[in-house]
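The structure's right below; bear with me while I get my questions together.
Complex shown without one protein chain; remaining protein chains in place.
By letter and in written order, the chains are A and B; residue numbering begins at 1 in each of them.
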Amino acid sequence: MKRARILMLIAPVAALIFLFIVLPYVTVLMMSFRAPAEGQPYGAGFSVEGYRQFFSQSYYALSLPQTMGLGIVTSLVCLLLGYPVALHIATAPKRWRGLLYGIVLSPLLVGIVVRSYGWTILLGNAGVINTTLRNLGLIERPLPLMYNEFGVVLALAHVFLPFMVLPLLASLQTADPAVRQAARSLGAGRFTVFRRVTLPMSMPGIQSGCILVFVLAISSYVTPALVGGMRVKTTTLLVVDALIDQFQWPFGSAMALTLAVSAGIVVLIFARLTRIRWS
Amino acid sequence: MGLVTPLLSLLRALVYVFLLAPIVVVVLASLNAGNFLTFPPQGLSLRWFWTFLNNDVFIDAIVYSLILAALATAVSLVLGTMAALYFVRHARREAEAVRIAVLLPLILPEILTAIALLFFFYEIGIGTQYKIALFTGHVLMTLPFVFLNVTTSLQGRDDAVELAARTLGASRLTAFRRITLPLIAPGMATGGVFAFIISFDTFGISFILKGTGSAPLPIQLYDYLRFNFTPEAAAVSTVSILLTLVLVTVSNMLFGRD
Partner (left out) sequence: MTEVSLLSLVKSYGKSTALKGISLDVGHGEFVSLLGPSGCGKSTTLKCIAGFEDVTDGKILFDSKDISRKLPEDRDIGMVFQSYALFPHMTVARNLAFGLEMRRMARSEIADRVARAMDMVQLTPYADRYPKALSGGQQQRVALARALVIEPAILLLDEPLANLDAKLRDEMRGFIRDLQKRVGITTIYVTHDQNEAMTMSDRVVVMFDGEIAQAAPPEDVYDRPASERVARFVGNANILDLAVADQADAETSLSLPGGGRLAVTGGADAPVSRLRVMARPEQIALTGPGEGHIDGRIAKRYFSGGHVEYHVDTDCGTLNVLCPTTQNVAEGANVGLSFDTRRLWPLPGAAHVTAEPAA
């Protein structure tokens, strides 16, 4: 009886997740094997037509490696930009930490549409950056900053940087400062301490940060749509196009699942390459 | 070696600028007096805020988003707190499974979850009618944030306080209301604020599941931005940023930083 009362605490959430996460994902999986049809989302019976359609048309198939590349580059940019910041916050005096933390988290408080919009204002041909450079006489024609991979990666890196900094910060802060002091006492210089102690010890943070940013980046819709102006075709954009605009549910589902499985493989390879033996 | 430290400081400063720039730029753009998003702005004016205030589409969208966020947050707060209580106090071997299950909506790509929900609701014959799918999606997206925050505030706590209250004569309910609830209130407040902001800003779920009729603010803004470049969108964005700031500030004042 006591146990039953305790289980009531978790029952609603368990039901929610099962009904509205597990079952719907099963539905997608089944949908991807449905037969295509004209004039309605899907036809009778099952087939692998959706998958065949995706892999046989280079327009669609090639978007997959391109999307993966976009995700990987975004992760790397986030790591390069985020690491010094995380290190800074981790070692900053307490009274500054709150403010710096706030700056890092601030993008999260602003909707993804607004943030992407901000980038279009900055990167457009008549945008802040191009106008400033032109007024300074540094360039004659506007630089192509938007509607290309560069702009999309930059905006994605901005949107997801907090998701890199937070795990990095967590792993840097759990590391006992005495370990660094121990390394110094054993004769290591500051740079050596960083390379041999701090960096390896923050590996769990690097790992989870990169995976998080990668997954978020390849599945994002608004940023590539607004900053890329539909000219950078990511698989996610194509999926939404197939499902919502073209009403081809089996094809869209097959594409979405292929994307998810590919992402899973990339993540697994990455986790394998950066395997941590000591934790 | 002597050059490394200043270079690093410069890089850091640039990252902080990079983080803030798009937000600052949106706010500045909303004060532009000109007809288009030009730079430098053609004078300062609040005219785009007036345009926006007279635009029913955006006002409706903001009201709609606020109501949706409030309802989704309320449901998430109750369910997420219950799950957190179970996870911290009672879960044993199944603890990790519970944690992953509750965090699934956060781990899985939002757009894929949205599509999955769309199909599922069509399969059971409801589709996007009555906004049920949309609401469910928002509850799912906000649940992990309540769970994470309440879990954190519970984990730092001594379980025995509730037992102590019981030995002093408090019933299970009284002990929860007088002891546990005040202790997790800051965690619930932070989780609630997070949940509200996530719901208010989330795109993928709303985009796929909105159905016909009025749409939440991010969708309305996105539709507008695809074809328009007036500073009105910047004014709308600024208002949405301000709303978020007010919410965070008020909750900080009420519950303190935890």
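Brief remarks on what is shown
Note that in this section a contact is a pair of C-beta atoms (placed from the backbone, for glycine too) under 8 Å apart; a residue touches a chain by one contact, two chains touch by 3 or more.
Computed from a predicted model, the values in this text were never measured in an experiment.
For the chain that is not shown, the touched chains among those present are B, taking the whole complex. Shown as candidates are B:A69, B:A83, B:A165 or B:V193; the residue that touches the absent chain is B:A165.
Within the full complex, the residue among B:Q42, B:T174, B:N228 or B:T249 touching the omitted chain is B:T174. Where subunit B meets the missing chain, the touching residues are 158, 160-161, 163-172, 174, 178-179, 182-183.
Simple rule for what comes next: only the chains that are shown with their structure count from here on.
Residues 6, 9-10, 12-14, 16-17, 20-21, 23-25, 27-28, 31, 41, 81-82, 84-85, 88, 100, 103-104, 106-115, 117-122, 124, 126-128, 131-132, 155, 158, 161, 191, 215-216, 218-222, 225-226, 236, 239-240, 243-244, 249, 252-253, 256, 260, 263 of subunit A are the ones touching subunit B in the complex. Interface residues of subunit B, counted against subunit A in their complex, comprise 1, 4, 8, 11-12, 15-16, 18-23, 25-26, 29, 37-40, 79-80, 82-83, 85-87, 90-91, 98, 101-102, 104-105, 107-113, 115-120, 122-123, 136, 139-140, 143, 197, 200-201, 203-204, 207-208, 217-218, 221-222, 225-226, 233-234, 237, 240-241, 244-245, 248.
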